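Heads up, one of the protein chains got dropped from this complex, but the rest are sitting where they should.
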Amino acid sequence: MTFLKNIIGLIFRGLGLALKYIFLTISSPVWLPFWLIAYLVEHIAFVRNALIATDLYLPFKNMERTPLRFALTVFAIFIAFLIYGALTAFDNAMNAGVDLAADDRLVTVNKINFTQTLPIAYAQKVTAIEGVDSLVHMNWFGGYYKDPREQVITFAVDQTKLLEVYGDDMLLDETHHKNWLRNQQGLLVGELVAKKYGWKVGDRIPLNSNIFSKMDGASVWDFVIEGVYSGKFKQADTNGVYFHYKYFNEALAFGSNQIGWLGIKTTDPSINEKVIKAIDDMFVNSPFETETVPEKAFNKSFIARMGDIGLIVTSSVSAAFFIILVIVGFSMALAIRERTNEIGVMKTLGFTSRRIFKMVLMESMMLACLGGTVGLAASSFVIKQVTSSPQFPLAGLMLNGEIIMQAIILMVFLGLITGIVPAINALRLNIITALSRR
Amino acid sequence: MSGKLLYDLKSVSKTFVKGKEKITIFDKLDMSIAEGDFLAIMGPSGSGKTTLLNMLGGVDQPTGGEVFFNNSRVDTLSEGQLARWRANNIGFIFQFYNLMPMLNAARNVELPLLLTKLSSSQRKKSVETALKLVGLSDRATHMTSEMSGGQQQRVAIARAIVSDPKLLLCDEPTGDLDRKTADEILSMLQLLNRKFGKTIVMVTHDAAAAAYAKRTLHLDKGVFVEKDLAA
Partner (left out) sequence: MTSIFSQILTVMMMNIRSLPQRFWMSFSATLAISVVVAVLLSFLSMSKGFEKTLEGAGSENTAIVTRSGSKSELNSVLSNDIVNIITAAPGIAHNAAGQPIYSPELFVIVDGIRRSSKLKANLPMRGISSVGFELRSNVEIAEGRMFEAGKNEIIVGKAAQREFAGFDVGTEVRFGKTIWTVVGLFSTGGSAFESELWADTRTVQSQFRRGNSFQTVRVLLETPGDVQGMVDLVKQDPRLVLDIQTEAEFFSEQGEALSGLVSIGWALSIIMSLGALAGALNTMYTSVSDREREIATLRAIGFSNISAFFGTLVESIVLSILGGFIGAIASYLFMNGRTTATMGGNFTQVGFSFEMSPELFQDGIYLALIIGLVGGIFPAWRAARLPVILAFRGGV
């Protein structure tokens, strides 16, 4: 009986040990860097002296003295900044259209709602208005590729004018452009779409429309890919697909000679107001009243119509930060309380209260910055992984300087908030009460 | 008594208020300590010996009277000034060693030097000297939590002398140690007093420990009493 018990005990102990080392091996990418830093600080005189000179040595030693608590706290902060980085980058990418909007571009839509159409004749009329450099009319096609869930953002456009208005954003091979203009069934495809479906120039592909059918009743439209364009900026949206309005209009079973909206380029951003007024005044008494707005405003309003993505992002990030604030704050307070006696000794040795105050604050700051930096790096890694997938439709998903700056401010803020109460307690701590506490 | 006057307490009082009660620990106490003295202070619990030591160390302030150290007043210094004064002039040795658990022996000894403007090589030299003096050169990189009580107290002594203060204040330095180890520690203090001229004030319960001192004062209810007759 005891023999069996011993055997079982041995097995369990062996299993425990094996688990421990397996865990240590798996988690080595996490703890190894910290271990390395701790080792460097202790054994490389230069690093240590630099820390001593900046009075960060003792805060650092205090921070990593209980490795488990240190690891858990850093991990909690890490999570908060991981969420922050990923969600803010996502929010930014969603709003990239607003940032990238050109100042000299306007959008004219039906005043009732942008899903209502305008007569094709409007394009000619607006071209004549002074200050309009060029314009292109566009229709939402409601395209999808084979499966209705595989939506392709497809527009029927005045092919001759597309690049005159949007050429500043699109990079396109000159011969491809010419070929596309020549072929009425030609399709101009954005880089991201081409990547997603593996399309190449010369491919024949069918697109369906969930709105329009052809006169013969078919909802399949045949196209030949004549060009693939890429964005001039990293965040540029290359999810769009363009084809000839003529092909569209001539095949339509209903609703022909209607356009969705006008994209307009003005001769100078400073005259935007004047051009907007001229356009809208022109149609004020017609059955199709228009509303013209700068591209930036249009994109912003379009995103707002999609729902409160920004709100969801901010509330999630705030919730994450609140949790981490509470956890780190209380564990900092606990750590300092446990060190009451030591702080008393330090003060006795001649460390001034101000210096100890600073040390405690530095410790919480280091924790916040360490966890924050690693979290931000991790979110950048996650973003890289996600965006490298060809299925991913969002081009501008990345950590930009603004997000990183904000993150640094957040780290300092987190460090301050979590450290300030323990630091004040340490500042106020009376040597005699501290030393008689044991 | 020999040498010049190091410490002079002139009619020092200490009272504090506990609830509605006013408790007097010292009333107009006079005391002087010469340079090179090794003074043991004995007395029962509550006699005020720890408060006296705290006052000498500048961690507690008298409520009346004047305190002179090297002919300058210290009881009127601000908290920050006192901290700097302590760093320059006083070395502390505690009953429970009070070493920093996250630092190894050498780093613990180095701690007071972080308050000075010494370069890292100067600091390293001072630490080595201090550790050699207490006989722990070979343990410099050990963590103090792995050391015996006697070794820890020796690290604490090294820490107290590393910045070469004039005065060492010891609060029951052998209270947590066995007899043999206590004797080693006390001999070491004696050596520091005799060979290196450190002035030492030691509070203790233990008459055997007090025997290492040059003289012993008995404190009872805030007053020095002659006990030599009884002993």
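All chains are identified by letter, namely A and B, in their written order; residue positions are counted from 1 within each chain.
Simple rule for what comes next: a contact is a pair of C-beta atoms (placed from the backbone, for glycine too) under 8 Å apart; a residue touches a chain by one contact, two chains touch by 3 or more.
Fair warning: this is a prediction, and the values are worked out from it, not measured in the lab.
*Asks:* If I consider the whole complex, including the chain that's not displayed, which of A:32, A:50, A:215 or A:326 touches that chain?
*Replies:* A:326
*Asks:* Given that one chain is not shown, which residue among A:219, A:373, A:387 or A:425 touches it?
*Replies:* Selected residue, touching the omitted chain: A:219.
*Asks:* Which of these, B:27, B:176 or B:220, touches the one chain of the complex that we don't see?
*Replies:* With B:27, B:176 or B:220 as choices, the missing chain is touched by B:176.
*Asks:* Tell me, which residues in subunit A touch the chain that this view leaves out?
*Replies:* 68-69, 72-73, 75-76, 79-80, 82-83, 110-113, 115-116, 142, 144, 148, 208-211, 213, 217, 219, 254-255, 285-289, 301, 304-308, 316, 319-320, 322-324, 326-327, 329-331, 333-334, 438
In this text, only the chains that are shown with their structure count from here on.
*Asks:* In whole angstrom, what separates the CA-based centres of subunit A and subunit B?
*Replies:* 61
*Asks:* Subunit B touches which residues of subunit A in the complex?
*Replies:* Per the stated touch rule, the residues are 45, 48-49, 52, 57-58, 61-62, 64-65, 341-342, 345-354, 431-432, 435, 438.
*Asks:* State the interface residues of subunit B toward subunit A in the complex, per the touch definition above.
*Replies:* Residues of subunit B touching subunit A: 54, 57, 59-60, 79-80, 83-88, 90, 92, 94, 96, 98, 100-103, 107, 111-112, 114-115, 120, 159.
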